[in-house]
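So the structure is just underneath, and the comments pick up after that.
The complex appears here minus one protein chain, its other protein chains still in place.
Think of it as A, B, C, D, E, F and G in the order they're written, each chain with its own count starting at 1.
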Amino acid sequence: VDRTELQVLLTRVADGGISPECALDSLVSGPLRDDLGYADLGFARVDTHRELRTGDPEVVFAAGKTAEETVAILCALRETSKERPALATRVPEKTAVAIQAAFAEALIDHAAACAAVGPLPRPRGAVCVVTAGTSDFPVAAEAAFVTRAFGANVEQIRDVGVAGLHRLLAVRRTLDAADCVIVVAGMDGALPTVLAGLIETPLIAVPTSVGYGTSLGGLAPLLTMLNSCAPGVVVCGIDNGFGAGVFAARLARRTG
Amino acid sequence: VDRTELQVLLTRVADGGISPECALDSLVSGPLRDDLGYADLGFARVDTHRELRTGDPEVVFAAGKTAEETVAILCALRETSKERPALATRVPEKTAVAIQAAFAEALIDHAAACAAVGPLPRPRGAVCVVTAGTSDFPVAAEAAFVTRAFGANVEQIRDVGVAGLHRLLAVRRTLDAADCVIVVAGMDGALPTVLAGLIETPLIAVPTSVGYGTSLGGLAPLLTMLNSCAPGVVVCGIDNGFGAGVFAARLARRTG
Amino acid sequence: VDRTELQVLLTRVADGGISPECALDSLVSGPLRDDLGYADLGFARVDTHRELRTGDPEVVFAAGKTAEETVAILCALRETSKERPALATRVPEKTAVAIQAAFAEALIDHAAACAAVGPLPRPRGAVCVVTAGTSDFPVAAEAAFVTRAFGANVEQIRDVGVAGLHRLLAVRRTLDAADCVIVVAGMDGALPTVLAGLIETPLIAVPTSVGYGTSLGGLAPLLTMLNSCAPGVVVCGIDNGFGAGVFAARLARRTG
Amino acid sequence: VDRTELQVLLTRVADGGISPECALDSLVSGPLRDDLGYADLGFARVDTHRELRTGDPEVVFAAGKTAEETVAILCALRETSKERPALATRVPEKTAVAIQAAFAEALIDHAAACAAVGPLPRPRGAVCVVTAGTSDFPVAAEAAFVTRAFGANVEQIRDVGVAGLHRLLAVRRTLDAADCVIVVAGMDGALPTVLAGLIETPLIAVPTSVGYGTSLGGLAPLLTMLNSCAPGVVVCGIDNGFGAGVFAARLARRTG
Amino acid sequence: VDRTELQVLLTRVADGGISPECALDSLVSGPLRDDLGYADLGFARVDTHRELRTGDPEVVFAAGKTAEETVAILCALRETSKERPALATRVPEKTAVAIQAAFAEALIDHAAACAAVGPLPRPRGAVCVVTAGTSDFPVAAEAAFVTRAFGANVEQIRDVGVAGLHRLLAVRRTLDAADCVIVVAGMDGALPTVLAGLIETPLIAVPTSVGYGTSLGGLAPLLTMLNSCAPGVVVCGIDNGFGAGVFAARLARRTG
Amino acid sequence: VDRTELQVLLTRVADGGISPECALDSLVSGPLRDDLGYADLGFARVDTHRELRTGDPEVVFAAGKTAEETVAILCALRETSKERPALATRVPEKTAVAIQAAFAEALIDHAAACAAVGPLPRPRGAVCVVTAGTSDFPVAAEAAFVTRAFGANVEQIRDVGVAGLHRLLAVRRTLDAADCVIVVAGMDGALPTVLAGLIETPLIAVPTSVGYGTSLGGLAPLLTMLNSCAPGVVVCGIDNGFGAGVFAARLARRTG
Amino acid sequence: VDRTELQVLLTRVADGGISPECALDSLVSGPLRDDLGYADLGFARVDTHRELRTGDPEVVFAAGKTAEETVAILCALRETSKERPALATRVPEKTAVAIQAAFAEALIDHAAACAAVGPLPRPRGAVCVVTAGTSDFPVAAEAAFVTRAFGANVEQIRDVGVAGLHRLLAVRRTLDAADCVIVVAGMDGALPTVLAGLIETPLIAVPTSVGYGTSLGGLAPLLTMLNSCAPGVVVCGIDNGFGAGVFAARLARRTG
Partner (left out) sequence: VDRTELQVLLTRVADGGISPECALDSLVSGPLRDDLGYADLGFARVDTHRELRTGDPEVVFAAGKTAEETVAILCALRETSKERPALATRVPEKTAVAIQAAFAEALIDHAAACAAVGPLPRPRGAVCVVTAGTSDFPVAAEAAFVTRAFGANVEQIRDVGVAGLHRLLAVRRTLDAADCVIVVAGMDGALPTVLAGLIETPLIAVPTSVGYGTSLGGLAPLLTMLNSCAPGVVVCGIDNGFGAGVFAARLARRTG
């Protein structure tokens, strides 16, 4: 909540610059005046105050939106936040083209299906994104892109599955040095448990929908991760690299 | 049941205008004569008495029907009900074209995939349709179209998700003034709970199949809504804007 | 939100009776001052403003609470609301004894496992609670008790299952005359669909966990109700007579 | 098992026409000699003795087979059974063309996706196939086709859903006169329960995968039917009109 | 529906013995007069006309009812039907004692948890109840008791699981001679499929909740049976020996 | 199937010692005469020929049977097989007492809830049973008891969970030397995957129902094991140590 | 892994104090010598090196273990770690008594069902544990106990459910000041989403098995949390306060 703005309002009441009734109207609609908290685009209400509240601006989930809608929301977000880029995730290929056309400086990662408009923040802290298999890469790429865009350094380590433990051991020093580790795995989802028994770094597990039929679209690795016998594993939704990246970046910014 | 018709029949028995045996035959087949209760189109039996029983005429679920079948049922319904339009939901694009060709006056909402043939009834009462995210719009559009066609005023409020509560607070007055609120939400489905803790208006929740993989095709928000810790939330099936609109219109017509 | 209280605060700021800084502190913590919005009992924060916001006071869910805790919360609620009784649902037998000891005037319904402390409000409107089988009675009793305590008249109709339709037809007039119908059913959960095709009254369906093994603890009738082919059926969670009662009473108070 | 053949074998042993050792070899491989019980086509072993054992010949499930494979199996079946047609179900459009080309006399029902090669048996007994909605028609068509091909008369009654009970009552006499009723329904799956409470005819329920999202691909009506509160409802798998037709025909042939 | 009664009513209208208005009142409440179609016991509405409609009287599901309630309903049913016994299923031990005390002639089967009051009907046709393992016996016992009480002869064959096929083959003649076979099986639920490939008799499968943890309370054998690759298997709900018995008896009475 | 017995029968036919008709009757009921293939105890048909067919005698699943029934079946099995002990699994404490009373020489393992009557066979080959946590012990004990009773040596290794990999590495030599490894694990079920990536020995995974709420009664580790990213892991049902022991012993007897 | 120990070993090899063969034997069994990495108690292998690897010692999951076993493992852990207490979770009441008897200084929290033996570490950083309802308290108590025992300060905030948002707003400053927030919620599980939209602190959500029947033992709030539309919510398994406490303490120790 914007404390300063409230202070201004109350001082004006004390000064007689605004009547108590009028101030009342503003206040009953919410902690902030309606016209300040969001931008109404007709088809969407962009939350322009989210960065004030949570430290991070709103992000566009571009799947299911037209290219025009995504570009319009990115414009609104770009105006709101000066120090953070406007982001879009799950960007369809057609929308990616429209974003590049609208914003020449846009940074687009096609593997991650993500776009950032505006300069990336100076990174603090370090996050490792580990994948169990090559097929988990798109989810890991989303996690890595979002981590960087939310203000942390990021390093990717690919294809270090449990079936060959020495591949894991070879990267242990890198993992120990990180502020946070994101582990992306499908199929049996056993990698986070094994890693959590080896390292001290806080670990976020992301199940993916990759696998044979019994994977049940990612439910199998999700359950494995939620039941991890190594303590201290926390979990995001299936294929939700975005959520893992946001959490990891927040953690790394605080500790890095 | 049509009391008048029965009265006519019994009076005719008393008058000797019809034999008891003949009346018996009519009556054992149901409360109404066979040939009056529905129109048999061969591929469908249109329930022409539903409006008499429930106050609202039958509606065509057009998905999985040919354009010709949908148009034929709309014709039958149009003849039955003089004061209410004949409606079709889940109208494929191709069927929409056929409806427009068959009925010049047809009102078609492409976002809602709905069509109405015949004049809309004079609206009574007011219903608000609230969506949590922009991707939930098609379900909300169906709910809104049906609400209006079933005889209530309707207002849509889009994109007021829980992650930015002040957007909610900004529209609270509108919600308080309505006779009924329909809340459409996917992903975590938390919006109905939050709203139900803030307002007095009866609230109907509709889960949508929008979301990342863990949404399980809408089961996740459905369960959230059924378990709402705010009392008095009632729920419709996944993506079932139609059912919510019917219930909301009935409620608004009674209270508005 | 208590508009009056805010007006008092702002007038005091205008009058100089309170400094803007001090008012600021109150306001940033919420629309109302902390010490007004709830009663902190240590083990629970009773929401004393819920009636102001939603028209209905908070209710104690007594299962899993000690008898002492339930009685203490009922005391707090009793002081808050003068015109509505303090309610507890899912009251274990032992807690029921403690409530009766603490409040001589308490109204306790053992079949419903509910208790009300304080005079019942003058009822407006009428609600029918229909059960498909005798085993569904406890859930129906909870729905009926809550409906009455929340301010509507209530009538119960028992054991009118679908396998004997004439039992249904015999009560149709009563159902037609009500403002709202709650239908409680386990096993196949078909009763709400059949009723919704016969009457005009808004209908709320409540699945119960009664049935043979394939009922899956109530999931089977829940799914039946959510998929009802009769339009306008809305649904509450399994065995949730409470939620149905709250919604039905709100609806009946508006239309009755 | 072919008793006659065994008798021949044993008589030959008694006669010395075959040595005990040689007879032993035949018998340990099964109740019948290997080369008699099936036709080995390389990619399939057609069960040419099924009619001897169960009264009905094997049927080709054509989905997932090439058109050539289906035609080849139909040939083998055609040679085996003189009095019953060779049948194929779930026939893709392309395979239907190939069947018609290979067997000029083939009877093909495109709605049912079924084909029969050879004269239909003289029908005994009567089966009614009832559908709740027009979208359930393909499953009902499969049930009807199979019923007829397996030797019973069949009548279809379409679109008599629960939401308009009088449509049901209008056809009750037909249902009462049948030897068996197949009820095909999706969405809430309530129709079999309602019918089973009204008639005396044995009733087989078939759930379909038709419906809004909460139908869960037919699991919802399946559960409804398995939990029917009207006794004596038996159930087939989702969309399995074939199984229902086989059972119904067997029943009708015995009672008709 | 009781045709005779209707005829009487209409003749009285024709005779002037009753006014059309008065007859109208009776008829709009249902096809029959309210006071004839069921017996209202306060806590239950016993469907006294079910035998007229469906050929079989209502049955008491005693689980979840008090011993007094069950006895009272049995009394009401006993008065209604002269030629069929009043039945109760899922009878708790305590209720069984009360039934025996109230009706000296009551026939009680403790393994089946069933009771019959009144003389059993003369049996027609024959039903075999087959169990795969000894633990499935209670469900089979319920099926057998109900089959007999609903008017068919019944024979039980126990413990002929698939793992020893020769046990099956030894009883094949008995199965071939029956009018209907009920197969009760837990664990893998494979027995109905194997039997259906060997015999011609119509076959009803009943899954039980017996088994190791992966049986999921009977869901595993239920799914096996619904997916049977032998055509013509129909299925009842988990542990629902009652439903199987009703269906089997109806079938046997028609064909025996 | 007992080839010798058939040879005797056929020789007698050839000799005229038995008529072809009489031999026919024996043979049509199955490959063997009815009275030889099983022992009919009234409540159970003990498969006395299973050892002839599959190399291993039948085993009593004692849960859900009375102590008397279990003892009677053990007697029947004891008479059938001279070289293998009669076994019972899932033995309730009360039944264990009855077995010890009936058979002084009975070997009873209370942790495994298993009993063996008769001398154990001379062991061939070696099986290791590994448990991830101490709570998985009862399932492992059942697997070990059955392995030994089915004719293989067995060694148990307890509590070598994935969270401390060095415990695993410490026992690797033992695992490499075995003919088969059974891995019993609950919670995340990751142990089989990790082991299968380290050793060459064939590995059978058994999920257990041990764990926090998200284990879903063992479904979580079951899915993990079925989705193992290390190839060559095969799986038994939840808590099914018995099945794992049977398979492992067969394998070890062949290779040891 | 203990680098120092390895260095000692290798120096001894260089010094000739140990032969390469002997060193080889130690090393092939694992990164550390067998006899150092765990304490073998016969029924359990206590991982005495976990603190070296992951910064935190092993913890006893006491459910399903005898009181004697739990006490023995606590002894072994107590000897291993000097600076951290030995912990047990899910302690049955009987085991709690045994622990108190064995270790006079043991700290036992009966609500949390947890025990700590040995001095608590000096806390760093601050964690808030928030509960939505009073019934979620045991899970929150476990989370709080573990957080403190793993080295972070902890504050509990109870009963601030979503249905009364002002209760949330009243504690926002406390939440903003924390290094990590654990949110424990059952029923609809909406609280983490709402909080995550209001604050900047990293947030861990824990679903509980509290709720009406549709909660499905905690699956409903689990899914809500995994699908949170507020980014950056990570989730633990149902009722797993332990895992949340471990993660939160690690995070707080790094940032506090």
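One rule holds in what follows: a residue touches a chain if its C-beta (ideal position, glycine included) is under 8 Å from a C-beta of that chain, and two chains touch if they have at least 3 such contacts.
This is a predicted model, so every value here is computed, not measured.
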Chains in view touching the one left out: A, D, E, F, G
Residue touching the undisplayed chain, where the options are D:E69, D:E155 or D:D176: D:E69
Contact with the hidden chain (one of A:G64, A:P121 or A:G164): A:G164
Missing-partner contacts on chain D, residue numbers: 29-32, 34, 37-38, 43-45, 47, 49-50, 58, 61, 63-65, 69, 209, 217-218, 222, 237-240
On chain E, residues whose C-beta touches the chain left out of the figure: 132-133, 161-165, 187-190, 193-194, 196-198, 211-212, 214-216, 219-221, 223-231
Interface with the unshown chain - residue positions in chain A: 133-135, 137, 158-160, 163-167, 169-170, 172-173, 210, 212-214
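The definition used in the following text is that only the chains that are shown with their structure count from here on.
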B-G or B-E - the one linked by more C-beta pairs in contact: B-G
For chain D paired with chain F, centre-to-centre distance based on mean C-alpha positions, whole Å: 39
Overlap residues in chain D, where contacts from two or more other chains coincide: 133, 163-165, 196-198, 212, 214, 226-228, 230-231
Which pairs of chains touch, using the document's own definition: A-B, A-C, A-F, A-G, B-C, B-D, B-E, B-G, C-D, C-E, C-G, D-E, D-F, E-F, F-G
